[in-house]
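Excluded from the complex is one protein chain; the other protein chains are retained at their positions.
In this document, chain identifiers A, B and C correspond to the written order of the chains, with residue numbering beginning at 1 in each.
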Amino acid sequence: MLYFESDYTEGAHPAVLARLCETNMEHVSGYGEDKFCDAAKAKIRAACNAPDADIFFLVGGTQTNRTVIAGLLSPYQGVIAAQTGHIAAHEAGAIENSGHKVLCLPQTLGKINAHDLRDYLETFYADESHDHMVQPGMVYISYPTEYGTLYTKNELCAIHAVCKEYKLPLFIDGARLGYGLASGASDMTLPDIARNCDAFYIGGTKVGALCGEAVVFPGGNAPKHFFTTVKQNGALLAKGRLLGVQFDALFTDGLYDTISRHAIACAEQLKALLTAKGYSLFLDTPTNQIFVILPNDRMKTLGEHVKFCFWEKYDNEHTVVRFATSWATDPADIDALAEIL
Amino acid sequence: MLYFESDYTEGAHPAVLARLCETNMEHVSGYGEDKFCDAAKAKIRAACNAPDADIFFLVGGTQTNRTVIAGLLSPYQGVIAAQTGHIAAHEAGAIENSGHKVLCLPQTLGKINAHDLRDYLETFYADESHDHMVQPGMVYISYPTEYGTLYTKNELCAIHAVCKEYKLPLFIDGARLGYGLASGASDMTLPDIARNCDAFYIGGTKVGALCGEAVVFPGGNAPKHFFTTVKQNGALLAKGRLLGVQFDALFTDGLYDTISRHAIACAEQLKALLTAKGYSLFLDTPTNQIFVILPNDRMKTLGEHVKFCFWEKYDNEHTVVRFATSWATDPADIDALAEIL
Amino acid sequence: MLYFESDYTEGAHPAVLARLCETNMEHVSGYGEDKFCDAAKAKIRAACNAPDADIFFLVGGTQTNRTVIAGLLSPYQGVIAAQTGHIAAHEAGAIENSGHKVLCLPQTLGKINAHDLRDYLETFYADESHDHMVQPGMVYISYPTEYGTLYTKNELCAIHAVCKEYKLPLFIDGARLGYGLASGASDMTLPDIARNCDAFYIGGTKVGALCGEAVVFPGGNAPKHFFTTVKQNGALLAKGRLLGVQFDALFTDGLYDTISRHAIACAEQLKALLTAKGYSLFLDTPTNQIFVILPNDRMKTLGEHVKFCFWEKYDNEHTVVRFATSWATDPADIDALAEIL
Partner (left out) sequence: MLYFESDYTEGAHPAVLARLCETNMEHVSGYGEDKFCDAAKAKIRAACNAPDADIFFLVGGTQTNRTVIAGLLSPYQGVIAAQTGHIAAHEAGAIENSGHKVLCLPQTLGKINAHDLRDYLETFYADESHDHMVQPGMVYISYPTEYGTLYTKNELCAIHAVCKEYKLPLFIDGARLGYGLASGASDMTLPDIARNCDAFYIGGTKVGALCGEAVVFPGGNAPKHFFTTVKQNGALLAKGRLLGVQFDALFTDGLYDTISRHAIACAEQLKALLTAKGYSLFLDTPTNQIFVILPNDRMKTLGEHVKFCFWEKYDNEHTVVRFATSWATDPADIDALAEIL
């Protein structure tokens, strides 16, 4: 069986695991107040070119979105997001459970744009009864998006400019940030991300770690008492070292970048193979997720040899499926897939 | 100045106020456990032809929606509504504040339909990852809708049938229920409403009362400990008599029905006048709200003599405004408006 | 039957009701933006000697506590209160339902004191792990307390001083504020209250109104977007006039004060009668609630002629009951009680 089901089907990158093993019996304090977390934070601040950044290590993506949004919003505020944003669609109501409405904007290929955002805000404030509605309190976007697409630097700057004009913090969900930055289609670096938002997170779970997301407030602008907010949301790890050690390893010698590039190279190769074999792409995405339209019978026979992910029904005869590569993808598997196809 | 701004610009119907005055110094227990509430409930049960109905008197519409939805849903569930539903758009996030997502369906003239509802539910359950999403837990519709339109009996029955198939309680927001039932376009009675949903409320605030909404669970199917839920949501009135007395008056000698018919007759007359004078209707609605497209300069000059409600921008030269009639509308005001127009 | 069960067993003071009747058919805008609310606010500002005060009219006590506390706290904060505080014991978890812990202090006769408060805060901040706990975010007291007792001016000032030192807003629940200020045992005026806290409310429901509580932020220090918070908590009345008219009447010609003094005079007379007849007071309270220890058989026979409120079990042979007077108490009923006793 070949595995292209998702980017979280293996454990940790061997270098990350090795670091966990080496440091395993060192005695350190709990709750993230240890030398491993400190070292990881220093390396992330350097990589982001954000020397004053506040950094917190959380465990998973939904948890991170929930906790950061709870920290940034007042109870009467909501979060603006694309209709296809992860927080809008796939987090089991975690945002609403903490009391906030997700205010949906239309999207194209998973992206919102500055024009629609401004239009939404102008319309909102022009409405004489806007005090009867949820106030927009922040903007959430994903990089890459849930469809594997990327904002250009210009697009991001334009969105950020609107946010600043309306005093709305901009938060970037970077569950797959490495795969976005490593794409040839990206015109941004980690410092570009840090400069053009108010909060973002560097995804570990899908990029080489067993678990873990590094939340960065680039300007040292963490919400007051955010540590307590993290604890209150059940997101504080007693053995914070587990996250510190992993991010320390990922940000040593450019590992995060290196393994992200590997995933992108594999994705490019896989995409080339699939199109060469005559498969239609549902979306032409530049990151590690490839969306393909399969005839239903082909999906069935292929499924006997290859694991991929059901995405959505295309029509009565076709289905959209997702192939994902990751730091763990074995290039040999792509060769094997070529054989099968 | 003529007043067509909304249906809550006056106090209570004189008969309601008279009843408050007559009963004012009678000593009764608090929290809705008094003879006035009992009498009102008995009359409402009779009017609904629902002898087993559980009835609770709450104070206002947003509060009622929030409290009933909080009572009917489990924390992991959301409420399905039209995108234009009051709970989706105009309640300041009251539903999300109590932890629940509003799951929006597309609408036509403010109405959802059974087909779209079934489609939504089928798609939801067909999605292999639906356990990662908010579970649909109930359906909310308004009668009349926020656009003053009405479901036909067939439409309502079809929606209710889907609800029953998926075991979802159907809740009808009846903030303007009287004006809906009194419309010539309505093919339903109060017992029809009661038979075709699991919960609804009879709006008092906009139909003759100072405040008050009567929540009806027609089958005696109130959520467990709903009294405590009402209290927890700040919706329990110490002097419950205030609501009991008013609903008792409204359901004595058909007053609720009579005053609703008056509002509809006025609205018909007003609509005829406006169209005769060449104004375009934005929507042709059969209840007490009339939506008109006004040229902006006309809106300005007219606004010096008549109060109406800004609804939304139509285009750069025109605006949609709402004229509302109510139990309190003076027919002389419509004659006066004819003069002005 | 004689009625001393509670202070909310009748409707509104006749002057309040008369004002509702007079103004009933005047056309005004909704949601508290009307001339009656404006007039009432102006009179309350004058009565409080707080010309910059922000004032909001809400409907009931639990709702007001819930909404004000939700407005003043961040999600990671709790509210300090006496163990016997209404929010701690009798509001069905309304505070927790909006996400906040009630942090209980010990009490004496329903009162907390500055010493215990400071001690609590010092201990909290001395605890090295206090970031793992709910942060104290405000202080709640009641005047009069749930036991009908009163803080002295010195006691209140001392509590307020600790609050200011720790930057905690002080909120006073004044559900029975009139009866507190009218007591001979009170050494405070309404301006004293306004000067010595950050938010308080003037109870209407129990002091002459059908419903309604006037929330005062004396320094114009209402939380940002408090109107939206009120709406979100289901506490915004469409016909805000209902509250404006009533508070306008209550603050015209000192009515609120006059009727409060009446209730206190009745309470004094009633207390004198009960003690003269040999009944033991459970607490010697200076306001409108009188707590008496009755032998159980006497409670039964007396209950055939007089309505009072079960408070708590005293011992196997005795029960504590509450007699309450109010603006509506008929002195003749006290004479009639004397006959019966």
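Rule of thumb we're sticking to: a residue touches a chain if its C-beta (ideal position, glycine included) is under 8 Å from a C-beta of that chain, and two chains touch if they have at least 3 such contacts.
Here the structure is a predicted model, which means the values were calculated and not measured.
One of A:Lys41, A:Lys111 or A:Lys231 touches the chain omitted from the figure, and that residue is A:Lys231. From the options A:Glu26, A:Glu165 or A:Asp284, the residue with contact to the chain not on display is A:Glu26.
One chain of the complex is left out; on subunit B, the residues touching it are 31, 70, 74-76, 98-99, 131-135, 224-225, 227-229, 231-232, 236.
Taking the whole complex into account, subunit C touches the unshown chain at residues 75-76, 78, 89-93, 96-97, 99-102, 126-129, 131-134, 310, 312-313.
Seen across the whole complex, the unshown chain contacts subunit A at 1, 3, 5-6, 8-12, 14, 17, 20-21, 23-30, 59-64, 66-67, 91-94, 97-98, 205-206, 210-211, 228-229, 231-239, 241-242, 307, 328.
One rule holds for everything that comes next: only the chains that are shown with their structure count from here on.
At the interface between subunit A and subunit C, two copies of one sequence, more than half of the residue numbers in use appear on both sides, so the contact is built from largely the same positions. When you average the Cα atoms of each chain and compare centres, the chain farthest from subunit C turns out to be A.
Averaged Cα coordinates give subunit B a centre that lies 33 Å from the centre of subunit C. Each chain gets a centre from the mean of its Cα atoms; for subunit A and subunit B, those two points are 42 Å apart. Centroids of subunit A and subunit C (each the mean of its C-alpha atoms) stand 50 Å apart. Subunit B has residues 91-93, 97 in contact with two or more other chains.
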